[in-house]
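Left out: one protein chain. Kept in place: all the others.
A and B label the chains in the order they appear, each numbered from 1.
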Amino acid sequence: MTDIVKNQELVEIPEVVQTSGDVRRSRIIGFVLLAIAAVVLGVFSFGVPSDATSTFNLSLPTDTIQGVSVSFNSRLFSGVAAVLIFALGVDRLRAKNLRWTNAALGVGLLLFVLAFLAWASADSSFSMVGMLRSTVISSIVITLGALTGLVGERSGVINIGIEGQLLSAAFVAVVLSSAFGTWAGVGGALVIGALLGALLAWLAIRFRVDQIIAGVVINILALGLTSFLASRVLSEAQDLNAPARITSWRIPVLADIPVIGPMFFDHTFFVYATFLLVFALHFGLFRTRWGLRVRSVGEHPKAADTLGIDVIKTRYRAVISAGLIAGFGGAFLALAQISRFEENMTGGIGFIGLAAMIFGRWMPFGALAAGLVFGFSGALAQKVAILGTGIPSEFMLMLPYVATVIVVAGLVGGARPPAADGQPYIKQ
Amino acid sequence: MSLELSGITKRFPGVVANDDVSLSLAPGEVVALLGENGAGKSTLMNILYGLYTADEGTIKVDGEELVFDSSADAIAAGIGMVHQHFMLVPVFTVTENVVLGLEPTTVGGVIDRDQARKTVMEISERYNLAVDPDALIENISVGVQQRVEIIKVLDREARFVVFDEPTAVLTPQEVDDFFGIVEGLKADGKGIVFITHKLGEAIDVADRIVVMRSGKTVAEVLPQDVTQQDLADLMVGRPVDLKVPKAEANPGEVVLSVQDLEVLDDRNVKAVDKVSFEVRAGEIVGVAGVQGNGQTELIEGITGLSEVVGGKVTIAGKEVTSASPRELHSMGVSHIPEDRQESGLVLNFTVTENMVLDSYYEEPYSKGIVMDWEYTRESAKRLVEQYDVRTPGTEVAVSTLSGGNQQKVIVAREFDRDVQLVIAAQPTRGIDVGSIEYIHSQIVAKRDAGAAVLVVSSELDEVRALSDRIIVLFHGKVAGEFGPDAAVTDIGLAMLGSGQ
Partner (left out) sequence: MSEQQNWVNRATGVGTSVARSLLLPTLALITALVIGAVIIAFSDVDNLQLLGTDTGQALSNMWSEVVDSYAALFRGSIGSVNSISETLFAATPLLLAGLGVALGFQAGLFNIGAQGQMLMGSILAAYVGIYLTAPAFLHIPLTLAAGIIGGLIWGGLTGLLKARTGAHEVITTIMFNFIALFFVQWILTTEGLQDPGRNNPVSAAIQETAQLPKLFGEEYRVTIGFLIALLAVAGVHWLLYRSSPGFEFRAVGSNPHAGSYAGMKVALVITAVMAIAGGLAGAAGANQLMGLDPYKATPSLAGAVGFDAITVALLGRSNPVGVMWAALLFGALTAGGREMQGAAQVPIDLVVVLQALIVIFVAAPGMIRAIWRVKADDDSAATQVTTSWGA
């Protein structure tokens, strides 16, 4: 080495001045946690008789191993939760170890939810495992929607047409499955998802239509066409709206494990495929040539171009293959979850998928985690309605959206999208 | 082994960027391509690198005529390019950036990370380009980023390397490192094109200097045969008078006073560190320094655009630390922003609208919240006349004007009122010589009318020509203060941080 470079520092992490923002955020979350602790103590703990017992059922009637459950004193449980949340809040107020702010909030919210369930099921029991199982099921479409958006956005194309892709795929899946069988339905759904992805890419890349506009239009087009065809064709040919129900693939042994079994190992193939897809996409994005190139055109397309990577082609491929994922999600919704087509049957789940993508910070496992969290809030909403707690279930249904607003507002750590997300690439 | 561009012509709507340009390059040779901004240097190199397609002309490598449809073709022909704005993905590691596009893979397209890292380390060691292969680009300095760019080029086995304005963003020490690297590449038999508009660098580094002006090659000279003044004349086409005609300054009361100012940049790093100086009425104070030493943040701190974390700014005795741009405007502060297209103008607005961009809300341009467009239009017509803005009319989008005329629109807007302080950042960057002279004369006229003037420029010549007093910024600190007649070498030393 020459003298010139020998003593150079190679990595200069610039001396970042501690921003007041991080400290303030920690303090705000500290106060939020204290407030939560107060609610948990005042409402959930002292809101039940001192001798009330809550029981969480951990097995389903269909399980091999029956009668697994946990029972505990409701007031004591919530009291302990309140103390823990209080401690977390006090810790945040000291504004040390700022990296743990989000984790503290997460743990605090989890304890809050558990205390809430203990309160709601005081002197009764409720099927914890049932709720967890429906969490997993309702997370699938959300996760697949999020993955659709994620692959597109990683390549620099914003996709808010996920809703339309899911809806169209659901329609095609129902019609083809009714006419030619399940696999034809799934295949058709994949194709239509990819076609709408191609339309989005074509509008966004070839015609440089604003990507948000392109997505909005795809949603409207999909809603209009499927509703039109549903009332003109399906209402006359009703046998086209009767797909065969898809059976579960119960995995031997694993499905017999209490809690875990019914949650993860007794589902249709869609569910297993989704989990595999999350792993595959993570590996693909961060370990393979394909992923490196997709991310490079989403972050700095010009740099990729100067290295001979075809930005346009890479984006087309990414958005179209993302469409396959949406198609798969639509097929799951129509064939496994609902088993028929109804007008606007997606009802905004594509947008929850979009929210999950952001909440999961453009990472496949993040998307899955967000899908599970949002699925849980949906399942919780159902439970709340059944348990008759007096808390409107609408507020539970709002949670995914509120959570996403909180994330994009940077209150829970900033989410950083790919740098060239949404920007058309213009080559001279 | 040689590279030859001949008869290259490239037309863009309204301009001929390259007009029958020819250039040749042999292995182990360093050619400096010299020219003003807009002379067509970058266009030529983008054609060579396959990013643009030439309308006419040929590219020959080793005597074989080639057509480059994309940079992939150019890379395959052994051509590499280090762009002025680095083509690096900030969130990727050094290794990922280097191998992107020719990733070593194992089965199924999985990247062979060990092989990739080994490739980087091999080149790094062979050419003394020290880098950390696993560091993220966004965490390393500009000088190291440039090394990554060079490794990228070498990894693609380039035999001809184009550097586009390689020293513009480097600190003086990094510039020295860079020249060492160029020597090493040359010794290895690489042919090098070095695009610059800095005369001294061209003479120091090149074996041959090609001068471009308005899209044409106007001269090809050997460095030992020319002086800087010769090259300057060739670049602009007529003998340039770098002196600005002006009378002796007659400083009055202190107008702007900056004390221990501290400003953060957008990465929350302290970019201005306890800077203090004063500007009096009737004098021009110039701020010199290598780009990126805190000049931008200094201006933004004074003008209320960036958060000030320490120190104090007063104007005419009144404290205005972190005052809003509008408060400053109402106190008679003019601000010519350093990037006219990004911060100075709304490009799709008309000339008229841009003329009132910072005064639209006050009389006589509006009454209450009602705009008086009739008056505003008349006033714009008058200003266009008065400030020699060449435009087909006042109701055309300002984007259709040339750079020099866009800058004149800003000057007209900022100068056509009672002004006690002028803050001009890079007031003549990238505009034609005629406009430069005009704008310089307007700035001097403001001084003579009694305004205090603060000029920031990365062109030391401009600072010296305009200023009555010069302060030099280095790493966010004042590294020296000089009179108008100080020797260039002294100022230069201060810019390198080794003055005092």
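Some notes on this structure:
To be clear about the criterion, contacts are C-beta pairs under 8 Å (C-beta built on N, C-alpha and C of every residue); 3 or more make two chains touch, one makes a residue touch a chain.
Owing to the predicted nature of the structure, the values given are computational and were not obtained by experimental measurement.
Check A:183, A:228 or A:283 against the missing chain and you find that the one touching it is A:228.
Touch with the chain omitted from the figure is made, among B:177, B:353 or B:462, by B:353. Within the whole complex, the absent chain has one touching residue among B:101, B:344 or B:427, and that is B:344. Checked against the hidden chain, the listed residues A:189, A:307, A:320 or A:358 yield one contact partner: A:358. From the set A:24, A:208 or A:313, the residue in touch with the chain omitted from the display is A:208, counting the whole complex. For subunit B, the residues touching the absent chain in the complete assembly are 303, 305, 324-326, 328-329, 335, 337, 342-349, 353, 357-358, 360-361, 366, 369-371, 373.
Across the interface with the omitted chain, subunit A contributes residues 158, 160, 203, 206-214, 216-221, 223-225, 227-229, 231-233, 236-237, 348, 351, 354-355, 358, 392, 394-395, 397-398, 401-402, 404-405, 408-411, 415-424.
Everything below uses one rule, namely that only the chains that are shown with their structure count from here on.
Centre-to-centre separation of subunit A and subunit B, using mean CA positions: 45 Å. Contact residues of subunit B toward subunit A in the complex are 46, 49, 51-52, 70-72, 75, 81, 83, 87-92, 96-97, 99-103, 105, 108-111, 128-132, 135, 139-141, 143-144, 152, 176-177, 180, 264, 267-270, 309. Every residue of subunit A that touches subunit B in the complex is listed here, in rising order: 1-2, 4-6, 8-17, 19, 287-290, 292-293, 295-296, 299-300, 302-310, 419, 427-428.
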